[in-house]
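The other protein chains are all here in position, but one chain of the complex has been omitted.
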Amino acid sequence: MHDSIGQILITTILSGNFVLAMFLGMCPFMGVTHSVKVAFPLGLATTFVILMASVCAYLLNLVLIPMHMEYLELICYITVIAAAVQLVEMYVKKQSPELFRALGIYLPLITTNCAVLGVALFQTARDYDFMQSLTFALGGGVGFTLALTLLASVRERVRFSHVPNAMMGTALTLMLAGILSLAFMGFAGLGGGE
Amino acid sequence: MSESTSLPSAGEATPSGAMMRALGIAATVCGLIIVTAYESTLDAVARNKKIATERAVFKVIPGATTVREFVATTGGIQPAGPTVAEGGVKFYGAYDAAGVLKGIAAEGAAKGYADEVRVLYAYDPVKQAITGFSVASMHETPGIGDKVLSNQDFLKNFVALDVHLTADMKAVANAIKVVKHGTKQNPWEIDAISGSTVTSKAVGKGIRESTEKLLPKLLPYVSKLKEGK
Partner (left out) sequence: MVPGMNPPSSWAEFLEGLWQRNPIFVMVLGMCPTMAITTSAINSISMGLATTFVLAASCWMVSLLRHVIPKEVRIATYIVIIATFVTVVDYAIQAISLSLYEALGAYIKLIVANCLVLGRAEAHAARNRPVASALNATGMGLGFTLSLFMIGGVRELVGMGSLFGISLFGPHYQPWVVMILPPGGFFVMGLWLMVFALVRARKDKKAQPAPPSAQTQGI
C-alpha cells in the first residue's frame, strides 16, 4: 500500500484509533482507566512494546517470507512479544517499584494485548515497508495512550456524578467509551484519499 | 513469565536445561501441528481462491466461461506461475466457450474511508476502455460507502471508461480522474457519488493505478492472448 507517513500517523492516532475504531487493546482500556496516573504510564509502556514488536515483526518477515514459512508468523510474533514484555517488566521494576506495583497484573498482560499483536499482523497484511511500519507502530501507541488517558480522565470526573444503579461499573465505562468512539468518528477521512 | 505472577507452589526451581528441553519439545510438536494443518488445507484454499476469482471475473465479463491467469512484463506476456516476477503485473484473460477472448480483468486497490477497497475491473483491449467493475472486498460504511455497488449513475461511469494509451503505448493518455458529482465532461472521468466521495475516489484511484501499471505492458502483446484456447 502506498500510504504516506503523514497519512499513516494521522489515521492511526485519530480516525483509525487502535482502541476506539479498531477495538484493539480493550482489556487494559476497560481495566486500567480508573485513574490517569496509572493509565498514562501503561500507555507509554505499551507504546514501547508495540514499537519493539513492529520492528521484530518486520525483521522476522524478511526471513519467513522468502522461505515461504508464513504459517509460522503467529507463533514467532507472539514469542517475540512475550520476550519484549519481559524486558519492559524488568526495567520498570528496577526504575520505579511503586509504578510496578500499581500496574500489577496489567504489565505482563501487555503480552496478550491485541494492540501489540495487532500492529504486527496489520502491518504485514498491508505490506508496509520499514518506515511505514515504524510510523504505524508509533501512531498506534500514541493513539492507544491518548484513548486510555481520555477515558481515564472522564471516568475520574464521572465519580462525582449521579449514575443510575443499573449503569454502574462496566456498563458505564462502555457507554463512555462508545461516546468517545463516536466523537473520534468525526476525524474520519482526515488522513485518507486525495 | 515474571516471578510475581508465578504460582506460590513449593519445590525447587527447575534447572534451565529442563526448561529449554520442555520449550523445545513444545515448540517442535506445535510446529508439526501447524505444518500439518497448512499442508492439508493448501489444496482446499487454492481451490476456493480459484472459484472466487472465476466468479468475480464472470461477473464483470459476462459470457465468459474460462479464466486464465497471466503475468504481463516489459518483455511480453507469460502464463502466471506460483510467483510473480519482479515488475510483472498479474491479470486474467476471460474466454468464452469457443475459446475467443472476451475481455481482460485485473485487480486494483486503494484506501477508502476505512481500510482498503479492492476492485476487479474489466478491460476491453479493442475499445481500450474499462467496461465494468466489481468490488472484491471493502469495509466501507454500510449505507454510505457501499453505494458504489448499487448507485446506477455511478455504475454508468464504467460502461466505457476511456483508458486508451498514447501512440507509443508507453502510458495511459489521460489519467482516470474522479470529479465532483455532476461535473463529468470527459470519457476518462468518473462522476463521484455525492455523499460518498471518499469511497468513489478509492475505486477510481485503484483502477487508475492498476491500469497505469498494467496497460503499457499488456497492450503491445495482447494479440498473443487471442490465440488462447
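We call the chains A and B, going by the order they appear; numbering starts again at 1 in every chain.
Definition applied: a contact is a pair of C-beta atoms (placed from the backbone, for glycine too) under 8 Å apart; a residue touches a chain by one contact, two chains touch by 3 or more.
It should be emphasised that the depicted structure is a prediction, and the values quoted were computed from it without experimental measurement.
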Checklist entry - If the hidden chain were put back, which of A:10, A:60 or A:109 would touch it? => result A:109
Next on the checklist: In the complete complex, the non-displayed chain touches which residues of chain B?
Outcome noted: 1, 5-7, 9, 13-14, 18-19, 22-23, 26-27, 30-31, 33-34, 37-38, 41, 44-45, 48-49, 52, 137, 141-144
Checklist entry - At which residues does chain A meet the chain that is not included here? => result 20-27, 29-30, 71, 74-75, 78-79, 82, 108-109, 111-114, 116-118, 121-122, 125, 165-175, 177-179, 181-182, 185
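Basically, only the chains that are shown with their structure count from here on.
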Checklist entry - Within the complex, which stretch of chain B touches chain A? => result 1-2, 5, 27, 30-31, 34-35, 37-38, 109-114, 116, 198, 201-202, 205
Checklist outcome for this item: chain A contacts chain B in the complex at 1, 3, 7, 16, 21, 71-72, 75, 82, 85-86, 89-90, 105, 107-108, 111, 126, 188-189, 192-194
